[in-house]
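Just one protein chain is left out here, and the rest sit where they should.
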Amino acid sequence: MTAVGVRSTRRVSWVDRFLTTLRIVLIALIVVGLLAFIAQQIDNDNAFARRRNPGATGLTAAQVKGLFVTGVAQGAMYGLIALGYSMVYGVLGFINFAHGEVFMLGTMSGFIASTKLSDAGYWESNFIGSFLLIILIAILVSTATAVVMERVAYRPLRDSPRLIPLITSIGVSFFIQNAVLGLFGPNSKSYPQLPEWLAKNRTILTFDIPGTKIMVLVVAAVSMAGLWWVVERTKTGKAMRAVAEDKEIAALMGINVDRTIVLTFAIGGAMAGIGGILWGLSFRSVTHLTGFLPGIKAFTAAVVGGVGNLGGSMAGGVALGTAESLGPQVILEPLGVKGVSQLRDAVAFTALVVVLLFKPAGLFGERLSEDDRA
Amino acid sequence: MKLSRRLLVLLSILLSFTLIAAACGDDDGGASASSLDDSLGLVTVGSGEEIQIRSLEAITGDVAFLGIPNERGTVLAIADYGPIGGHDVNMGTGLDDLCSADGGQAAAQTIVSDESVIGVIGTSCSGAATAAAPLIAQAGMVMISGSNTSPALTSDLQGTAGENWVAGYYRTAHNDLFQGEAAATFAYDELGIRNAAAIHDGDPYTNGLASAFKNAFEAKGGEVSGFTAVNKGDTDMVPVLTEVASGSPELIFFPIFEPEGDFIAQQVGGVAGLEGVTLMAADGLLNDNYLGLPESAGMYFSGPDVRYGENTNESTGKTANDFLAAYEAAYGEVPSAPFWAHSYDATVLLLDAIKASSAEDGDSLVISRAGVREYLNGVTNFSGLIGSLSCDAFGDCGSQKITVIQDTDPTDVEGAKNNVVFEFAP
Amino acid sequence: MSPIMHIHDLTVSFGGLNALSDLNFHVDEGEIVSVIGPNGAGKTTFFNLITGLVEPNSGDILFEGESILGLDPYQVTEIGIARTFQNVRLFPNMTVLENVMVAQHCRTHQHAFGALLQTKAFRKEEREIRERAEEVLSFFGTRLIGYRLDQPAFVLSYANRRRLEIARAMATQPRLLLLDEPVAGMNPKESVELTNLIGRLRSEWGFTIVMIEHDMGVVRDVSDRVVVLDHGVTIAQGSYEEVSNDPQVIEAYLGRPAQDAS
Partner (left out) sequence: MNELAPPRQILDQDWRRILQFGSLCALTLVFIALIGMPVQLDTRILIRRHLSLGYLSLIWIPMIMGYLVSKELVLEGIISAKKGPRDLLAGALTGMIGGAGLSLLAVLINNFDLRDPLLNWSPQTLEQLNFGNGIGFGIGIWLLIGGALGIFGSALHVLPALTAKAVGVALMTVALVSILETAITDLLEGFRLTFITDSLYAKRGGLSVVSTIVLVVFVALVTVLAAGQGDALRVKYDALDAPRRKSANLTMSFAGVIALLLLPLFLGKIMNELLANVGLFVLLALGLNIVVGLAGILDLGYVAFFAVGGYTTAVLTSPNSPWISPELHFGIVILIVIVIAAMIGLAVGAPVIRMRGDYLAIVTLGFGEIIRLLFLSDWLSPYFGGAQGITNIPPVDLGFAEVKGSDPRSVFYLVLFFCAIAIYISWRLQGSRLGRAWMAIREDEKVAEAMGINTVNAKLMAFVVGAILASFSGAVFAAKVGSIFPSSFLILVSIIILVVVIVGGMGNITGVIVGAVVLIGVLGGPKQPGLLQELGTFKLLIYGALLVFMMLKRPEGLVPNARRSHELHQEEFLQDAWLKGIVDDDDEEVTA
């Protein structure tokens, strides 16, 4: 149960004091970093900014915009993966650690399909058709993987203590990763070239955006809308929400809980598949490790946005993507940190800690049943 | 009976010749068993036994693309070299250095626990060598690496030993400082660049090379406006490129590997402030896949002179082209990194050293560990696949010749490899 | 007798619904008070408020004259309030003995170092914890001792789990004991027995007891005073007889007469 009223006289322990200090320190760092950044933007030789970072050079507006756009696009892909985490967490109450591998298999199958299409010359002659085809294939592969995973590894564990399926999913993740390594080898595999009309930069609202990123944003938005429609407007969606709220009652209401859970995995898988293709086309490269870090980041995004909250997960993805893209250079560099790009993942995870320190239920609030919150 | 007397004379003459020849042969092979230097111990290879050497390369994981061709280079070199004093050379199962200090140490323990091992070819990674070399050296063995480049393992090229240098460690790969200087010289003198940036990926190798470049470039009077790193596994390079873009460099030197190197080349066009920047990478990206990448057009690559072509190893008589043919026949693919040639030469140097410092004793062969080191210390102008090799006092035996190539046409990978725009060999 | 606990104007709401509104309540030292009321009347919320699991919107809870609002649940236990749960919540995989031993956590002090060095003080305290646990358990006759001591709690029968829960609460050495439906699910014979035990908890152990109970027989037999809650409001209090004849109470339990409903 959550506290409703004002905490009146809660006695503070040293842990509370430490956390308060931590909150203040983190906020202070962010504020000082931002101020220094603004100062150095206004005047490159600003005394305040110089003191923080003697080597400050500042960024041009175009560069800041570029960082923002790339962060949003990266974040949209995190968001697509995060949806799967969020949905499964909402329904079963555990982190499906292997969801990142579902995404990776989407990227990998897209790679195989696209190189075959490219070999056949179809990729160049009919890109739109090829694009739809590889998305379809990726969705199929990812969905199938997610469903099989649920059936084999998670269903038998549905009533176990909650850390058990989480640990299992770590095992599944390792297994899939290394099976792909064995099957396809360690080398990074390159997607074929994108057509020039798609890849070239376009200017929208003074933002100079690479075509691939526009594609990412558009496809992510469309998928998100589709998902929203399924969850909010269809019977399946209602069933999913009911199962998320209370499995037993949902079963009493005549909802087929098993089927609904499988569907949840399937839809999450499909989203990861779409994300996988977008990833593949944006970066034109895939290895067996492609899913690992994005998977963890996507779960981070889901937590940042509020687990179980689909809009929140997407927003959390975008927030995280932007934070890790802008954060190093807008906050860390003005503070005088060297080689900030190396600390990008550290910034992402710190962002997670910051969010949870201030809003334990994520930026937009969790939507979980009472049980899952325990 | 006349005839038989003649025969007898002939036979005795022949016999005396043989004896003389045998005596000379002994001298050729080094010394008689009793005159070998046994300060580090002697190894006796018994009748019918094999001479033991080992290969220690990163054959699994991220760096397998480097380690596997290295190991195969050693395998093929042993096959080409043939037996020494009637004893076959055995490499055992190729060991894995896991590209890490702990992996290198564990493998080194395995190696040194077999006292019949004379020397080790490897490691692939400098980090592994840091932990492995002391063990190997302490056991009196030698270690010759085809791809370690860290200055800490040998010297700063000014006569000061590196902090991890141990006697008994050699390498045929070039020293990072050397390549750093070559790249800096090319950028500063040939391209006229005054403001450069360097990006590494947190690997000791790329970090070391990028630092070497930075120091050399600054020593020449240039400015390194950005020195930063990506993480392995990163895909979105816009932030890191923006970071270096804020210093408006004319050239970016990124001696990293695939796939991060691909991402930098692909995404550099979309970053404001980097229009028209020159890209330069190093041997980590000097492979067919990367050279074939459309975005690598116009890029420069520093690295060992990979125009091995008709270079001939003087001891086996094989050329690099022979090697490549044999490699493809045996493994069905082309090598994924250029250091196989360094490994091949390293192996041959080791086998030459064994041959020179051993003596036959009946059916067995006695090898002097100290002699092996002594031989290696004295290697000068040895002609190998990678060019001419000479060992300095700290084990740097590489050809110390760095070339810079330009990839003008990604559809012609071989042409790119031969399009040398700069040679650096003091 | 002075009140050991005093509650003023306690209000708490969940999502706009008042679970309790302006509740006033007191318990005197050594009293046994029963809280009754239909399902959803806010009884368990009331316990949750006292034990710090839920924060009130307004009002105050004084225990021995001091406010205990804002204390963490463990601090509430520390100052001497212990509870049982309506849906028995034991530590199922710990043994019977351990369940009771662990409840003495806040009454004992030995830290890790004592355990590591096996100091005299540590061993003495361990012995005391064990003895005390056995003492508490033997309060329930032979049911929870002997071979049962080392059985995991989940093999116990339902009635024994209830007993163990009470034992666990007793082991925290409280002054005030909150029992949430202690006889629920027991057969008549067992409830009679437990009713006697509740009496003895006061007479022998000196606990003040607040009890939520549905079984009117038990309520009648042990309570000094009965408080009736309905929809978060106290609708009656007094002796069992007074309360059981109160028309408002009857209405709350039996529903309003039909004509009012329209």
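Note that the chains are named A, B and C in the order they appear, and that numbering of residues resets to 1 at the start of each chain.
Here, a residue touches a chain if its C-beta (ideal position, glycine included) is under 8 Å from a C-beta of that chain, and two chains touch if they have at least 3 such contacts.
Bear in mind the structure is a predicted one, so any value in this text is a computation, not a measurement.
Asker: Could you tell me which of the visible chains the hidden chain touches?
Answerer: A, B, C
Asker: Would you indicate which residue among A:Phe184, A:Phe207 or A:Trp228 is in contact with the undisplayed chain?
Answerer: A:Phe184
Asker: Given the contact definition stated above, which residue among B:Gly208, B:Gly222 or B:Pro304 touches the chain not shown here?
Answerer: Going through B:Gly208, B:Gly222 or B:Pro304 one by one, B:Gly208 is the residue touching the chain not shown.
Asker: Looking at the whole complex, which of C:Phe85, C:Trp205 or C:Tyr253 touches the chain that is not displayed?
Answerer: Selected residue, touching the omitted chain: C:Phe85.
Asker: Check each of A:Leu163, A:Val218 or A:Ile249 against the chain that is not shown and name the one that touches it.
Answerer: Missing-chain contact among the listed residues: A:Leu163.
Asker: Touching the hidden chain in the full complex, which residues of chain C are there? Just list them.
Answerer: Looking at chain C, the ones touching the missing chain are residues 51, 53, 72-74, 77-78, 82-83, 85, 89-94, 98, 101-108, 110-112, 114-116, 118, 122, 125-126, 129, 141-143, 148, 151-152, 154-157, 159-160, 168, 172, 187, 189-190.
Asker: Residues of chain A in contact with the chain that isn't shown?
Answerer: 13, 15, 18-19, 22, 89, 94-95, 111-112, 115, 153, 156-157, 160-168, 170-179, 181-186, 296, 299-300, 303, 337-340, 342-343, 345-346, 348-350, 352-353, 356-357, 360, 373-374
Asker: Residues of chain B in contact with the chain that isn't shown?
Answerer: The list for chain B reads 59-61, 93, 95-96, 98-103, 105-107, 109-110, 112-113, 127, 130-131, 134-135, 138, 150, 152, 163-164, 200, 202-204, 206-208, 227-229, 231, 332.
Simple rule for what comes next: only the chains that are shown with their structure count from here on.
Asker: Compute the distance, rounded to whole Å, between the mean C-alpha positions of chain B and chain C.
Answerer: Computed value for the inter-centroid distance: 77 Å.
Asker: Taking the mean of the C-alpha atoms as each chain's centre, how many Å separate chain A from chain C?
Answerer: That pair's centroid distance is 46 Å.
Asker: Could you list the positions in chain B whose residues touch two or more of the other chains?
Answerer: none
Asker: Got the chain C residues that touch at least 2 other chains?
Answerer: none
Asker: Along chain B, where are the residues that touch chain A in the complex?
Answerer: 61-62, 64-65, 202, 225, 227-231, 233-236, 238-240, 242-243, 245-248, 258-259, 262-263, 266, 270-273, 289, 293-294, 336
Asker: Help me check something: in the complex, which residues belonging to chain A touch chain B?
Answerer: Residues in contact with chain B: 57-60, 62-63, 65-67, 70-71, 74, 186-188, 190, 193, 201, 208, 210, 279, 282-285, 287, 289, 292-293, 324-326, 328-329, 333, 338-342, 344-345.
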